[in-house]
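All protein chains but one are shown in place.
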Amino acid sequence: MSKSQHDRTHHAKKATRKGDPQCFKGEAGPAKFKVGDRVRIKDLPDIFYTRCQIYTRGATGTVVALVYESPAPEDEAWDNTDKPEWFYSVKFRQKDLWPEYHDVYANDTLETEFSERWLEKA
Amino acid sequence: MATSDENAHGSADGGGPRTDLKLVALLETIKRRGRVWEDLAAQYGVTNPDPPWKVALDATCDLLAGDSLVLPTARVVPGSCALPGVQRRAEEDDLSATIYADVPFPERQLLALAHSMIKHGLLDEEELARRVKLVHERLNSA
Partner (left out) sequence: MSNKPHEHKPAPMVDEVSDFEALEIAVRELAIEKGLFSAEDHRRWTEYVHSLGPLPAARLVAKAWLDPDYKKLAVTDGVKASLAVGVDWINSPPTGFGTPSDYCNLRVLEDTPKLKHVVVCTLCSCYPRPILGQSPEWYRTPNYRRRLVRWPRQVLAEFGLQLPPDVEIRVADSNQKTRYMVLPVRPAGTEGWTEDQLAAIVTRDCLIGVAMPKPGVTTNIKRPVHPAVHPIHHDH
């Protein structure tokens, strides 16, 4: 059986009736950050498609929720096992993301998710 | 961190191969000659906003993506899915902004899918052309 077939069956067995990302619950170990922490988005080199948007790189936001555990989409190619990470929902002030965002709308925010590897304490 | 205009848009731009924008003759023919749903629906007085094949198209896109939507292209185990979702969507975006820009949706999505599948070697253009002709004959032979 080719590796690809094995992987698909494996995921189905693991996730059926549990759901994805629910099936990874408990696998990421202790979370590095907690709700309320100020975090900065690292500017890690993009070798492949990434799901960490460029517009957030280097920005600082606040963790508003620990949303789930899951393998990170950017796992290095040489990892044999997907090691799930904690995923965080981080809220930013729009003014901290876009230099020209109007002071008049200083209350506006943006919320999006990151896997743990993208975050460092601010 | 100042974001230059180049990076100002919200999409992910890390790596990934460039979309092959070279025209596919079969698809250019269909684009030129094909009647889009907007026109057909108006002509026949049908109020459905989408053509009847839209749902089948979406199912095809889902099935080709397998479990790939979150994985980057280079991480998708070859054979585990035919056309990763992120890649297909990125190509659809590029194609919709360029060679299929004047085609309405969802015809544009369909052309982009066929285009991607041909460029990635999942379908052969000649074979597809023959099959399109065959399907036409089959459906019109009632």
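A and B label the chains in the order they appear, each numbered from 1.
The rule is short, and it goes like this: a residue touches a chain if its C-beta (ideal position, glycine included) is under 8 Å from a C-beta of that chain, and two chains touch if they have at least 3 such contacts.
Being a predicted model, the structure only gives us computed values, none of them experimental.
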*Footprint of the hidden chain on chain A, which residues?*
11-12, 15-23, 51-53, 55, 67-68, 70, 73, 87, 89, 91, 94, 97-98, 101, 104-115
_Using the document's contact rule, name the residues of chain B that touch the chain not shown here._
5-6, 8-13, 16, 30, 33-37, 40-41, 43-46, 51-53, 55-60, 62-70, 81-82, 85-86, 89-90, 93-94, 96-97, 105-107, 110-111, 113-114, 117, 122-123, 127-128, 131-132, 134-136, 139-140
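Everything that follows uses one rule, which is that only the chains that are shown with their structure count from here on.
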_Rounded Å distance, chain A centre to chain B centre (Cα mean)_ = 28
